[in-house]
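Pasting a structure here, questions to come.
Shown here: the complex without one of its protein chains, the others still in place.
Letters A, B and C mark the chains as written, and numbering starts fresh at 1 in each.
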Amino acid sequence: MQKITKIGIIGKSNKKEAIESALKLAKWLADKGIEVLIDEKLMLKEQKGYSFSPSQDIPSRVQMIVVLGGDGTLLSVARLVGNSGVPVLGVNLGSLGFLTEIALPELFPAIEKVLNGDFRIEKRMSLVAKVIREGKDIGEYLVLNDVVINKGALARIIDLETYIDENYLTTYKADGLIISTPTGSTAYCLSAGGPIVYPTLSSVILIPICPHTLTNRPLILPPEVTIKVILKSEREEVFITLDGQWGFNLLINDIVEIKRAERTLRLIKSPHRSYFEVLRTKLKWGGR
Amino acid sequence: MQKITKIGIIGKSNKKEAIESALKLAKWLADKGIEVLIDEKLMLKEQKGYSFSPSQDIPSRVQMIVVLGGDGTLLSVARLVGNSGVPVLGVNLGSLGFLTEIALPELFPAIEKVLNGDFRIEKRMSLVAKVIREGKDIGEYLVLNDVVINKGALARIIDLETYIDENYLTTYKADGLIISTPTGSTAYCLSAGGPIVYPTLSSVILIPICPHTLTNRPLILPPEVTIKVILKSEREEVFITLDGQWGFNLLINDIVEIKRAERTLRLIKSPHRSYFEVLRTKLKWGGR
Amino acid sequence: MQKITKIGIIGKSNKKEAIESALKLAKWLADKGIEVLIDEKLMLKEQKGYSFSPSQDIPSRVQMIVVLGGDGTLLSVARLVGNSGVPVLGVNLGSLGFLTEIALPELFPAIEKVLNGDFRIEKRMSLVAKVIREGKDIGEYLVLNDVVINKGALARIIDLETYIDENYLTTYKADGLIISTPTGSTAYCLSAGGPIVYPTLSSVILIPICPHTLTNRPLILPPEVTIKVILKSEREEVFITLDGQWGFNLLINDIVEIKRAERTLRLIKSPHRSYFEVLRTKLKWGGR
Partner (left out) sequence: MQKITKIGIIGKSNKKEAIESALKLAKWLADKGIEVLIDEKLMLKEQKGYSFSPSQDIPSRVQMIVVLGGDGTLLSVARLVGNSGVPVLGVNLGSLGFLTEIALPELFPAIEKVLNGDFRIEKRMSLVAKVIREGKDIGEYLVLNDVVINKGALARIIDLETYIDENYLTTYKADGLIISTPTGSTAYCLSAGGPIVYPTLSSVILIPICPHTLTNRPLILPPEVTIKVILKSEREEVFITLDGQWGFNLLINDIVEIKRAERTLRLIKSPHRSYFEVLRTKLKWGGR
């Protein structure tokens, strides 16, 4: 990676701590002669000397992005980054996250290391979900964590006819179905009974939510598969949710087609902290 | 139990098979000199010689009710029966149910036996759920299976502060919470990861749906407890569902208070078929 | 309960802390005019002024027993207490236990309260397991937690033909089978995927260990059942273990018959600490 001279800062917009940290970081970077581009939602009008921009324009204008927030904020940024390939550093403002493993007090030493080249890039697989209604594509969505198809709260069990590369898998009768990346395995998947999949292991995870058939275990598939889920329930209210952040209604016979995204997200990681350390802390495994 | 001279028939109203079976059964019973009262929803206008009635009035006018349908139909009848104490015989029109374990071909021999006193009554515990909003009771509901509090499809994880007899239990962070009778343990509970609780064992089952805290295991409590669940999530859409059949929105700080119902449902059972036989068949445990 | 004038002390014999605490407690009780009988395994020769006795003779000679150790020590004492009905107070020397919920620093205030009558007695169901070989009883065992039938480490899956009150349940194909009291539900059962059963809810829990049939869920049965398990595997090495503490080999066609014990163990509990507090701490559920 070439010398970093331009850094973007994106943060959780309604959070005072994100705004304050963004300014401190901007100043610290500017003092080092680095150009800073700040998410305009974090930028108070009266601040001078820094450039700001709508967050969606930042990825194409910088060499690296610092995200100030939680795992949710990083998921949004992953979507913005899309195919640009800009690496991202996640900083948590509250409790340790799987994607934001740098705590606020570690921020400056961590960035110092990054500027000195003491870091590694971890490539995280994303998924693309396409929704097809009556033969027409009605939307295509990029997710870093998961695609969730689930029933409304008052609906009954739904039927999801599922194919892997055109081979019939089964018709899940369940509250819903999660199609997840390894990165997403420690998010909603875990609550639904899934395993922990090491984040750099290219693979796709399929987990039914409260399945009626008790032997419908989580399924881990090769990354190159195409998964096709057809909604077969007519009267029930069903939704698709992308990275737990936004979604919409599905109708009977809607097809959701899920494939690996072409580009991976490039996460900046400390070479000195292992994934297992984060795992032990988040899951309270206890020490030696 | 005294000699049975008056029997009610209630069935799944939109099902042709229920209507046909009801008529056959009515005729068969009338031939034996038994008075029959048929759910008016099953009664075609032109049928003569039988009394009919709105289903809700049947329990108070008969000594026994035959239900033609599935477990769902029986759940509705259980609600109608309420405190009347009338025993109920469940006949499944399709696949074997946990509550409707008599198949259609066994119907006449089974009723013959019942009329001869060759049966046992199994008492099934019910629950009463009361919803309290801003200090006022806004509804009270009787369930034979379960009370489910769960989030809307697009909502995030919800917070449910839970007390057992005024002792703080925990604040579940989950997709929802099931409060179930033993009868309900083989319904939704099973999909949510719960154990099988023998249906006559008085107890209350608490199962979080996709809990964020992985150690939040199902909890089996004594029947005399009062469970209080307070919704603590403000912005999320949350619902309460009763026996999987009807429900409504909950608001922040709504209290759901659940207790054992005073009366039990009296199910008519064959002395010749064990619960375990039903279990083995429904769960495909295989034979010896 | 009448005024307490005679207390027994039993502890984990190879633990220095148990010996020290026993002496301090003995002195403290003697100062209050209470007669103390100490487990001889805790009694150093040179100590004068206290009576000592083999632990098995203590229950019949005192009005109450203080156990110094962990849950394992309390399980052994429960066996000694047997039908005597002497209440037991559990004090943990290390980390909080489900049965030993009093910590060492709380010992004197706790006993003070007990002497003043500020306590409640919680009755815990026990089980009796009888092993029958070729028609003959070869042993009868009392357990407070669980009976475990499991295969040797190099053995394959074993077949356990199981009956509930002479009704065939299923033939488990598994690594083993746990038959547990509610007290035992938070011990081995929990690791094997079982629910948490409130300790005073009379019931029996059946949990297969790593069952081959994935739908073989934990089963919660009424307390009055008789469970009969027949070992059907010939060549595999199989063991029965009682309360995780001792056990022996089973042979093909051996019958293990399990029933509720007639007497319950009487545990002395603080009226000021709820079971749920212990649960939250042990399972790291986090606070409000």
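The rule is simple: a contact is a pair of C-beta atoms (placed from the backbone, for glycine too) under 8 Å apart; a residue touches a chain by one contact, two chains touch by 3 or more.
Predicted model only: the values in this text are computed from it and were never measured.
Although it is left out of the displayed model, the omitted chain contacts the following shown chains in the full complex: A, B, C.
Considering the full assembly, C:150 is the residue among C:21, C:126 or C:150 that touches the omitted chain.
Across the entire complex, the residue among A:13, A:51, A:84 or A:200 in touch with the chain not shown is A:200. By the touch criterion stated above, the residues of chain C touching the omitted chain are 150-154, 156, 174-176, 188, 190-193, 209-212, 214, 237-239, 241, 244, 246-247, 283. Residues of chain A in touch with the missing chain: 161, 164, 167-171, 182, 185, 190, 194-198, 200-201, 203, 205, 213, 215-222, 274, 276, 279-280, 283-286, 288. Within the complete assembly, residues 214-215, 217, 284 of chain B touch the chain that is not shown.
We adopt the following convention: only the chains that are shown with their structure count from here on.
Annotation: the chain A:chain B pair of sequence copies touches via predominantly the same residues, more than half of the used numbers being shared. In this assembly, the C-alpha centroid of chain B lies 36 Å from the C-alpha centroid of chain C. For the pair chain A and chain B, the distance between mean C-alpha positions equals 41 Å.
Residues of chain C in contact with two or more other chains: 215, 217, 284.
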